[in-house]
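Every protein chain but one is kept in place in this view of the complex.
Should a chain be cited, it is by its letter among A, B and C, assigned in written order, with residues numbered from 1 in that chain.
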Amino acid sequence: MAELVARTPCAGLLPIAGGGVRVTEVDPGPMTAIAPFRGKEKTLAGALKRAHGVGWPAPGQSEASGDLRILWFGHSHALLTGVAPKPTLANHAALTDQGDAWAVVQVEGAGTRDVLARLTPLDLRDGAFPVGACARSEVQHMQAAILRVAGDAYRVMVFRSMARTLVHDLQVAMRGVAARG
Amino acid sequence: MRIPCPICGSRDIREFDYMGHAQALDRPDPGAGAQAWDDYLHNRDNPAGPTRDLWFHGMGCGAWLVVERDTVSHEVTGATLARDVKGGAA
Amino acid sequence: MRFSGLRVLTEGLTGNRGWRPHWRDPDPRPEYDIVIIGGGGHGLSTAYYLAREHGLSNIAVLEKGYIGGGNVGRNTTIVRANYGLPGNSEFYSHSLKLWEGLEQELNYNVMMSQRGVLNLCHSDGQRDAFARRANAMVNQGDDAILLDRAGVRRLVPYLDFDNIRFPIYGGLYHPRGGTARHDAVAWGYARGADGRGVDIVQNCEVTGIDIDNGRVTGVQTSRGAIRAKKVGIVVAGRSGQVAAMAGMRLPVESHILQAFVTEGLKPVIDHVVTFGMGHFYISQSDKGGLVFGGDLDFYASYAQRGNLPMQEHVMEAAMTLMPVIGKARVLRSWGGIMDMSPDGSPIIDRTHIDGLYLNCGWCYGGFKAVPASGNCFAHLIAQDRPHPAATRFRLDRFRTGVGLMDEEGTGAQHNLH
């Protein structure tokens, strides 16, 4: 019997490199949006800590514990990645599977910030966007999330359907940065 | 122009959508009558000077904001989450 | 003084000493039959037609700055009659006919250039919507041609037919549409009105509207009180403020619309071209500058200037549609204040105050409306009943829902039209 074969959002598009920057596709594992029910914010934070060892992220922040991360992801929700949420969390929050909704790429290398400066209006200076910071913003004209995972490494997420556009835009920016030497 | 999103901090207006005056928060009762609904949906003070209007941080956190702004100078003096404004009024 | 080639010649030969002011600068008199608030294109044409068609001359146009300093002096100069809905259809048709004789009527060359307006469509659905609009134009007696892709290519071969993000399916071509020299329209009407006895009073700001017992009696101004039997408000982006002087709250929100011009170039764009997916429209002025614009900045504003996101969006539309102009350089950007109405269509109506009339809500379609707006507003003021071409521009249509003219179909949000 046939079976369904999984394809990643950037299959066939990555990796690419240039301008001191390398872009690879990341498989963050399961991704679940968590939106607390009204008045359940505190109990949810406790349940998260017990279930997965991370707290509720402050706006613009993320928390990591091993391969597991929780990202602040909007005015009313966070994104748990790297682990499927324990079902008990559903007592405190709406859980929605987002594991197939996003293309996730890692952009790293010395020129990363120059490349991203060509794509997003976000202030990525160290003071404004330290390691661990997570923002929703735009990348070119796409809704995006940007997470800083290390000094010169950022994760960029856009909707799955826009993976090609993201890779193309990164490529053009990388060429421009590379050419300046 | 930049808007101080209470959640995300100062952001370029390109991340936001504009709706209009914050009077849109004050939806009349269903039976308030034609004039009340006309005033709500159509008629505007349209001030030349300070105003409060509604912006949606669509490319950011997704929050609706009440922004205090001047329509002549474009100065932005503050922003509050619409749900908080609404909560305060209730 | 009548203008002609011969006059230019004789003046040139005699040292150009014979030229005279094109309009007077009178001090305001204490009383007029009619006071028009607003010395823009619409106000000046209203005064002109009041004098020309209704035999009235005891009229003042009060302008707080210099005449023609508002939107008539800061638009992208497009003239067209390509609307789809009843109300707009007959009105803009009327306006275009007035445009077509305007130079001769005013004895002032407003450089009305019927070079054709082309709207591009980018899907089957858009094409069908264009067909509907085009048929409405023909029903009205105006000209419309539905072009397929090949037809568009013949007309404007320099578009990027092969790589554009939203392919060009075809277009609605309106040959009688075109452009005009915007400032000259204001000046031509001013000269025509002045010549018929109208007082054009510049630097005269209206600060109050006098109302006695439900009837207007005059206005207060920075140059003193002026009595008037009838008062017309024609102040575009300032409509809200002026109407508030009469205790009215209008269905108008003022928004900024930017426009752009490049350095002078040899002829490259011969028509007016409009990009259906990007809110981008462009023509080339007789001086050679590419004149173009896009959508509103979207936030309420009185600043006559805009910001970068919309500028960039407009230029991005230009680059996907016609990369042939990529190396043209933007010389200047500016903004006008648009009186946005909830359905994107204007208001020419009486008010609840006797003798007080309102002309507003032009959104960003006001320039092409200048002749008919003045013509119809003059008719309303002089005869107290609407001109047949403007019967639907009622103020109460939003409350009743009767006769809404939402061409864009975007609903009652002022900035979406």
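Just so we're on the same page, a contact is a pair of C-beta atoms (placed from the backbone, for glycine too) under 8 Å apart; a residue touches a chain by one contact, two chains touch by 3 or more.
Here, contacts and distances are computed from a predicted model.
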item	value
Per UniProt record, name of the chain withheld from view ["Amino acid/amide ABC transporter membrane protein 1, HAAT family", "ATP-binding cassette domain-containing protein", "Sarcosine oxidase subunit alpha" or "ABC transmembrane type-1 domain-containing protein"]	"Sarcosine oxidase subunit alpha"
Chains on display which the left-out chain touches in the complete complex	A, B, C
Positions on chain C where the hidden chain makes contact	3-5, 7-9, 12-13, 15-16, 19-25, 65-66, 68-69, 73, 86, 89-90, 100-101, 103-104, 107-115, 122-123, 125, 127-136, 138-141, 144-146, 158, 160, 163-167, 181, 183-184, 187-188, 202, 262-268, 277-278, 284, 286-288, 303-305, 307-308, 311-312, 314-320, 323-334, 342, 397, 399-404, 406, 408-412
Interface residues of chain B (partner: the chain not displayed)	1-3, 10, 12-13, 17, 19, 24-25, 27-28, 30-32, 34, 37, 41, 54, 56, 58, 62-64, 73-76, 81-83, 86-87, 90
Residue ranges of chain A at the interface with the undisplayed chain	1-9, 33, 35, 37-39, 75-77, 94, 96-102, 117-118, 120-125, 128, 140-142, 158-165, 168-169, 172-173, 175-176, 178-181
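One rule holds for everything that comes next: only the chains that are shown with their structure count from here on.
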item	value
Centre-to-centre distance between chain C and chain A (centres being mean Cα positions), rounded to whole Å	48
Per-residue overlap in chain B, given as positions that touch at least 2 other chains	12, 14
Interfacial residue positions of chain A with respect to chain B in the complex	59-60, 74-76, 121, 123, 128, 135-138, 143
Footprint of chain B on chain C - complex, ascending	238-241, 244, 249-254, 298-303, 307-309, 342, 398-400, 412-415
Chain A-facing residues of chain B, complex	7-12, 14-15, 57-63, 81
